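Excluded from the complex is one protein chain; the other protein chains are retained at their positions.
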Amino acid sequence: MDSRSWTSTCSGGTHVVGESRVPIKQGGDIITARQQGRALAAQLGFSSADQTLIATAISEMARNILVYAKVGEIIVRPEHNGKAGITIIAHDAGPGIPDINRAMQNGYSTSGSLGVGLPGTKRIMDEFLIVSEVGKGTTVTMKKWKT
Amino acid sequence: MRVPILKQGSYLIASIQDALSDEDLAQLQQELVARVGQARTRGVIIDVTALDVMDSFACRTLRDLAHTITLRGAETVIVGIQPDVAFALVRLGLSLSGAQTALDLEDGLALLDQHLQRGNTRGR
Partner (left out) sequence: MADPRQPRTTLALMREMGLTEEVVARRKAFLEFGAEDVERLRGLHDLAAQYADGVIEDFYSHLLSFEETQKFFTDPAILARVKAAQKQYFLELTQGQYDAPYVEDRLRIGVAHERINLPIELYLGAYNFYLRTVMLRLVEGYKNNPEQSTATLGSLLKLVFLDMGLATETYLFRRERTIREQQEAIREISTPVLPLRERLLLLPIIGAIDPPRAQQITTQLLQSIRAHRAKVVVMDITGVPTVDSAIANHLIQTVQAARLMGATVIVSGLSPEVAHALVRIGVDLSAVNTVGTLQDGIEAAEQLLGYIVSKAGDTGTSHNPAGS
């Protein structure tokens, strides 16, 4: 039989760079979330300019959670579709957004805290999907591909 | 994480050392505004070299802070914005309108000197 140690390489598995989840409950969690995002982006080989854009997008979305839903979660994970990328999911079970179209307009904010929030963040990512239901919560899924 | 504020002549220099939470930033804002009133401060420099991310909240806080300091009779210069951060701010559609910017502490001080000399003489 082949004597090579499968198990040792096996433990590394296919999930070399995995998903990480950061619960968002307080201000400091925003920093943790964007640090996780930047670290993953760096591992995936994103340029430092892109790493900063990704960290900034995470920061915006994490703050959205804190301001509107109080608690939620940021998930960052590697993405692939022929090319390498990163996916960021911001999820909360908060009040939801009644009018997404309006929320996506520049300068719109209900709490007065988010001048550029959603539209600005959409601009710096390659893909941006928002699903929200009043009373149920909001999930924003964003992707950025390596150029 | 508290931000140390140094007094140098008629200037106050706040050097941000590490990533700031929203609470830290809000605290810095209060403290700076209070100290501008206490000592006869003519200029304030906020050094953000250590910030690797500036999102809309940070940007707006700094902008408001600069505005408030102006109302209290001093000038604000934000120094040390990193290249990647500057680009991210622009891409997000954010601006520091109203606040002056300079490359680093040295340039920030020179800028304040230049502006204040134009007004009157000043002792450091």
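Going by the order they are written in, the chains are A and B; count residues from 1 in each one.
Simple rule for what comes next: contacts are C-beta pairs under 8 Å (C-beta built on N, C-alpha and C of every residue); 3 or more make two chains touch, one makes a residue touch a chain.
Given the structure is predicted, the values throughout are model-derived calculations rather than measurements.
Here is the thing to keep in mind: the chain we left out touches A, B in the whole complex. Screening B:Ile5, B:Ala50, B:Ala86 or B:Leu116 against the full complex identifies B:Ala86 as the residue touching the chain left out. Chain A meets the missing chain through residues 1-2, 4, 6, 9-10, 12-17, 44-45, 47, 49, 78, 80-84, 147. Looking at chain B, the residues touching the absent chain are 79, 81-84, 86-87, 89-91, 95-96, 101-104, 107.
Throughout what follows, only the chains that are shown with their structure count from here on.
By the touch criterion given at the top, residues 19, 21-23, 52-57, 60, 82-85, 87-88, 91-94 of chain B touch chain A in their complex. Per the touch definition, chain A reaches chain B in the complex via residues 27-28, 30-31, 34-35, 38, 48-49, 51-53, 55-56, 59-60, 63, 106, 113-117, 119-121, 123-124.
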